Structures are given as C-alpha cells and as structure tokens.
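Structure, as structure tokens:
All protein chains but one are shown at their positions in the complex.
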Amino acid sequence: MRFSAFSLLRNAFTGHEEWPPFWRFPEPKPSYDVIVIGGGGHGLATAYYLAKEHGIRNVAVLERGWLGGGNTGRNTTIVRSNYLWDESAAIYEHALQLFETLSEELNLNVMLSQRGVLNLAHTPGDVREAVRRVHANRLNGIDAEWLDAKQVKDFCPIVNISPDVRYPVLGATLQRRAGVARHDAVAWGYARAADALGVDIIQGCEVTGFDIAGGRVRGVQTSKGTIGAGRVGIVAAGHNSVLAAMAGVRLPLQSHPLQALVSEPVKPVHNCVVMSNAVHVYVSQSDKGELVMGAGIDGYNSYAQRGSFHVIEHQMAACLELFPIFSRLRMMRSWGGIVDVCPDASPIIGALPVQDLYINGGWGTGGFKATPGSGHVFAWTLAKGEAHPLAKPFALERFTTGALIDEHGAAAVAH
Amino acid sequence: MLLIRCPWCGPRDETEFRCGGEAHVARPPDPQALDDAAWAEYVFIRSNPKGWFRERWVHAAGCRRWFNAERHTVTHEIRRTYSKE
Partner (left out) sequence: MTAFRLPDGGRIDRSQKLRFHFDGRPLEGYQGDTLASALLANDVFLVGRSFKYHRPRGVMSAGAEETNALVAVGEGGRLDTNSRATMVELYDGLVAQSLNRWPSLGFDVSAINGWLAPFLVAGFYYKTFMWPRRLWQSLYEPAIRRDLLVVGGGRSGLREALAAARTGARVVLCDEQSESPATTSTELSALPNAVVLARTTVFGYYDDNFLCAVESDARRQRRLWHFRAKRVVLATGAHERPLVFGGNDRPGVMLASAVDTYLRRYAVAPGKRVVVFTNNDGGHQRAKTFRELGIEVAAVIDSREGPVITRTLGGRRVEAVEVGGARIACDLVAMAGGWSPVVHLYSQAQGKLRWDEKKLCFVPDTCRQRVRVVGRANGEFPDHGIEPLWEVNADKAFVDFQSDVVARDVHLAAQEGFASVEHFKRYTTTGMSTDQGKTSNINALAILAGATGRSIAETGTTTFRPPYTPVAYGVLAGRDLGDFLEPIRVTPIHDWHAAHGAVFENVGQWKRPWYYGPQMHAAVQREAKAARTALGVLDASTLGKIDIQGRDAGRFLDRVYTGTFSNLAVGKARYGLMCREDGMIFDDGVTTRLAENHFHMTTTTGGAARVLDWLEEYLQTEWPELEVYCTTVTEQWATVAVAGPKARELMAEIAPGLEDLAFMTYREGRVAGLDARVFRISFTGELSYEINVPGDQGLALWQAVIDAGTKHGIAPYGTETMHLLRAEKGFIIVGQETDGTVTPYDLGLDWAVAKQKDFVGRRSLTRPDTRRADRKQLVGLLPADPREVLPEGAQLTEVDVALPRGHGSRPVPMVGHVTSSYMSPNLGRSFALALVRSGRSRIGTELYVPLEGRAAKVRLAAPVFIK
C-alpha cells in the first residue's frame, strides 16, 4: 500500500483495519542467490538495492534478533558527509545524497531534517584541522563553512561561547545539508521495500557457521537449518568478528560499547546538531523533544549492550560546559550499542579470503549516516563480484599495503 | 564501572585503569623477516571473541604496572588477573 495523507485518512474512517503488515515473516528457502547476514540498516539496504538495482530478488536477510535492533536503532541519528579524505567524503556524500530522496524512494517518511551540523573547534590546532576539512569538503563538492565563535552563537544560540570556559569555542565547521533522520524509519523503510521486492527477511535466525568447500562459501548454518547461498555478505556490525571467525577469517576489528542517552522531552530549544571532538559531545533534539546525546566509547572490548557509568558522567560534564542551560534537564534513558572499530576509523568493504564471502563492516561509531550509501555500494559489490569504485579504497588489503584512510582526524599533539 | 583486581594493589575502580587490548601478542623478534601480510597481522589484527578474553590492563592511576586479565566480553566478569602466564 502506498502511504499518503489520503491513505491515512481513508484508514482513519475504516478503523485502520486495512493497514497491511510492513513485512512478511517467511521461513527460509533451501537456498538463495545472496544471503545477507545482519538485518540492520546496512544489511536491509544492501538487500533492497540488490533487488531493486541489480534484479537479484532471491535474497535472504538473516537477523539473529529483530530487524533494526542493533546499532541502527541505538545511534544518535546524525547524518553528514563532511569527512576529510577523498575516499571517505565520496562514500558518505553518496549516502547523504541517497538520504535526500530516501523518503520518496522507500515511500516512508524517514524524517530527514537537514538542520545543520556544527563541529566545534576549541584550540588553534582544532581550527587548523577544521579549515583543512572545510577546504577539502568544498573542493570535493560537499557544502561546508567555517564559522567564527560569534557566527556559531548566531547559528546555535544556546551554545556557550564565553572565553572563560576551560576550552572556549573558537569556531566551528558547519555543514548545512547535514542533520538527523529517524533511525527506526530507515530500517523499517528498507525492510518494507525489500520485502515488497521479494526479499525474505528472516528474523530470529542466528548464523552458527558457514558451509565452505574448495575455498568458497556454499551456504550458512543457522538456528533454522542450513541455507544454501551463491554469495554471502556479512553486515553484522559489532558481531562481524564473530561471524568472520566462523569462516576462519581474522579481521582488524575490535568491538566496544558505545553509549547514548536521551533527556526528558522539552519544547524545541536546540535547532541543530552540535558535535565537539575535543570536549567530546554530540547533541541534537528529537522531534519528540528529547535531547539525544552520544558518549565516548568504553575502552574495553564488549558484546554487552551496556557501558560504564563514568563515561556518562564525563559526557554530562562536557555537555554542560557547552550548554549550561541543560543543567536541570534530566537523563531519561541510556543504552549502549556494540560498535566494531577499525584501526583507521574507516570501514572495511569488500571480499574476504574465502571466495564469494564478503564483508561490510568496521563502521565504528559512525555507521548510521552511511546506511544508504553503504548498502548501495555493497549491493553492487555482491552483485558483480567486484568492489564498487567507491568501495575499492576500503578493501581489507589496505592493512597489508599500509594505504589506510585515517579518519581519526589529526592526532591531538602539540609542541 | 568495572571492579578490577590489580595483582599489586587489589580491587580498584575501572577509572584507575586503562585497557590495552588482547594479551599474549608478542612483538616479533625480527620484524624485517616478516612479509607484509604477517607484519600487518601483528600490527592490526587482534582477536575479538565473544566470551572469555585474555587482555592487558595497566593500573594507570595507581602502581602503573601492566597485567593481564581474563574477562568475559558479554558478562564483563573478570575471573582472574595475573602478572605472568
């Protein structure tokens, strides 16, 4: 059913009894052309583009829990493309452009709000790196601006730009096309659209092993039995290492808790997204009025979706340094996700040493914003059996050659 | 906030420690003898198991000594800490 104001209205009069399910709950077929492991945003998008752009509809998405239940449903919903290096900028900008038409594409409002993202600079070194990124972005065709402290205040009136704080705001980069989108809607939209094209989304189906013969993958073993596959893509975020290990592959990934939290809802007070690496804050306000904030990652490996409380406390102090007016707001809910972090803070997209087995992971703390682009290039890669041009630089081999794509930003070292 | 038993200082809050990743990954004695893949394996690749994990910690805000721990990456239980294998 096409969603529209009309369909909403008609259903209102018919007691909403006509709304069909968003997706089916199929049992697995004996085999598929492509199996995507992981029913998060990236995996669902992959399946959708396989069906839509490559005509490969005999596809299954295997999800251990419930679709969109991992990092897709746990992140702080920021979308932006203002990355430093050409390779990153290209893939994140590809994703942002897909986001800009995604509601129409999926016929579901993903509530993209391009309200602007500020990345604050607090030291002369930050300023230098910010200017470097703004110039690089613009030459790469990505909108970016440098704002001084006064302009930051104009754009975000509640941020504290007093020179007397511990790390004063010296300025910020602004990407106006960046903003936030509704994370659940992205997952549900891709799932619904993929399902409509014939993709089997199989929830509650845990992968327990691979059938590998003659150096190539033939299928996967699951809690619902063995399922044959022509190609298999692992898109399991925090669990990528665990799955790769089942195929005998070791990856340069470490899984860490990443915590986030929301405040009680309040009236609109914060009209953009503010990020600060130095003070470590990112905060926006949701449509429901909650302030959505992310914390830093916990330092230890973990597969538990929780972290340590001192990380939250530190986060609060940093937040109040920038936004003293939030002092009496209350934290309403906190949670954690499991992020798979790569040594160079860039993803790994491409083939694994087992033939017909592919990976799309290592998105670390920043995967949500890449969702459409990631799925799009990975579908291409799975369909053609070779890396999409935008994915090529993110191959696993870069760790052997040394051609890393270091998105940690400049090491904060000063003389 | 984990409670970590430093082999020298006893149980202390996690905030006094820093995690150093997988334990028992020795630096190759002769790096030049390794090919690029083997060297990359040493520099970048670490186990990332779901379950028991032997990892390194340093008591950064205490005795500043390194030690190993066996910790479960789902329950976060630390079943032992030790200074030597």
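As written, the chains take the letters A and B, and residue 1 is the first residue of each chain.
Basically, contacts are C-beta pairs under 8 Å (C-beta built on N, C-alpha and C of every residue); 3 or more make two chains touch, one makes a residue touch a chain.
Treat the numbers as computed from the prediction; the structure is a model and nothing was measured.
Summary of contacts with the chain left out: across A:56, A:79, A:112 or A:130, the touching residue is A:130. Check A:29, A:138 or A:216 against the missing chain and you find that the one touching it is A:138.
Shown as candidates are A:111, A:165 or A:196; the residue that touches the absent chain is A:165.
Touching the omitted chain from subunit B are residues 1-3, 10-11, 13, 18, 20, 26-27, 30-32, 34, 36, 39-40, 42-44, 56, 58, 60, 64-66, 75-77.
The omitted chain makes contact with subunit A at the following residues, 16-17, 19-25, 65-69, 73, 86, 90, 122-125, 127-136, 138-143, 157-158, 160, 165-167, 177, 184, 203, 263-267, 269, 279, 288-289, 306, 308-309, 312-314, 316-321, 324-335, 343, 398, 400-404, 406, 408-415.
We take it that only the chains that are shown with their structure count from here on.
Taking the mean of the C-alpha atoms as each chain's centre, subunit A and subunit B sit 29 Å apart.
Every residue of subunit B that touches subunit A in the complex is listed here, in rising order: 1-2, 14-15, 18-19, 21, 36-37, 40-41, 43-50, 53, 55, 71, 73-76. Across the complex, subunit B is touched by residues 239, 241-242, 245, 250-255, 299-304, 308-310, 340, 343, 399-401 of subunit A.
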